[in-house]
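Accompanying notes for the structure given below.
Here the complex is missing a single protein chain, while all its other protein chains stay put.
Our next item is chain A:
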Amino acid sequence: MLVYTVRRLLGTIPLLLAASLLTFLLVDLSGDPLADLKVQQPPVPAEVIEAEEERLYLDRSLPERYVLWLTGIGGDGDIGLLRGEFGPSVRGPDYDIGQALADRLGTTLRLVAAALLLALGLAILTGVVSAVRQYSAIDYTLTFVGFLALAMPTFWLGALVKEAGVWANQQTGYTLFYTVGATSADTRGFTAWQLFTDHLGHLVLPTLTLMLTGYAAWSRYQRTSMLEVLNSDYVRLARAKGLPNRVVLRRHALRTALIPLTTVAAVTVAGTVDGVILIETVFQWRGLGDFFVESIKRSDAYALMGWLMLSGTAVILANLIADLLYGVLDPRIRHE
């Protein structure tokens, strides 16, 4: 197991390297960070543009830039992923991309973690209920809800939920729901408890919407895997032994039926990254999703590359954890 873990960990290195090359080419080839500056009216002096090009290392060739971005060798110390520097920003010489990413990471992680946990719990619950009561009214209802969730544009639902919150606040005259931002605008003088409830309150509506992405994929999957297990011989044996239904379902069936879910759980992380961009835009959170959209709008190439590497690493890690977890949960899988 240890050998396998180490081997898988080492295996992520070439994957990360390839991802970095893809990221770099994707961003670098798709646009010019100084395009806006060059067409500005009145025209910007040529010296200013040249100075910017030099500051952003745009005066170097493509392969040079990639090596520079990755290692920072030959740069001014503000670039080089391996040194923990993300590169200069078009927003100005004082803007630190790494700092901006770090500042926003917590906000986004809070939202993603809450949504994923909630989605997982709900998906397992409804998947099991659907399977146990196969072809009943509740199964059909839950199946339809699953299909609906799969077809729902997250951002539309988000906008609807947000406006509903605003409407409810107006109708009652109280702030029942927080609809804007990750925290209140002014949290000075808050006690720890107040700060906690404030964060929690702001989480409610965005989490409910973001949850849908994971729920849609997982609930169907959980139903199928639970059905397969329920129809297997060992469950029939457990029933034949006269075990109570509750024990059969919980101890025998559910434990096995959870294993396949670990593999799709990782795949859904990528979907949730997509979802978080849309949800943060709708609810005006100043998180990583918002940073991504802003970076595109400003053609901030190095910020975009840093962002892509961060999300890529998250997806690779999620897949790695799923693989390892699979081995732990399913004793039939042996890593020699």
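By definition in this document, a residue touches a chain if its C-beta (ideal position, glycine included) is under 8 Å from a C-beta of that chain, and two chains touch if they have at least 3 such contacts; residues count from 1.
Assume contacts and distances are computed from a predicted model.
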- Message: I want to check something: the complex is missing a chain, and I'd like its UniProt protein name from "ABC-2 type transport system ATP-binding protein", "Aspartyl/glutamyl-tRNA(Asn/Gln) amidotransferase subunit C", "ABC transporter permease" or "NADH-quinone oxidoreductase subunit J".
- Response: "ABC transporter permease"
- Residue in contact with the excluded chain [from A:P63, A:P153 or A:P331]: A:P153
- Missing-chain contact among A:L22, A:L62, A:L117 or A:I138 belongs to A:L22
- Note on the structure: Full-complex touch with the removed chain, picking from A:G98, A:G201 or A:G271, is A:G271
- Taking the full complex into account, what residues of chain A touch the chain not shown? 15, 18-19, 22-23, 26-27, 30-31, 35, 135, 147-148, 150-157, 159-160, 163-164, 166-167, 224, 227-228, 231, 270-271, 273-274, 277-278, 281-282, 292-293, 296-297, 299, 304, 307-308, 311-312, 315-316
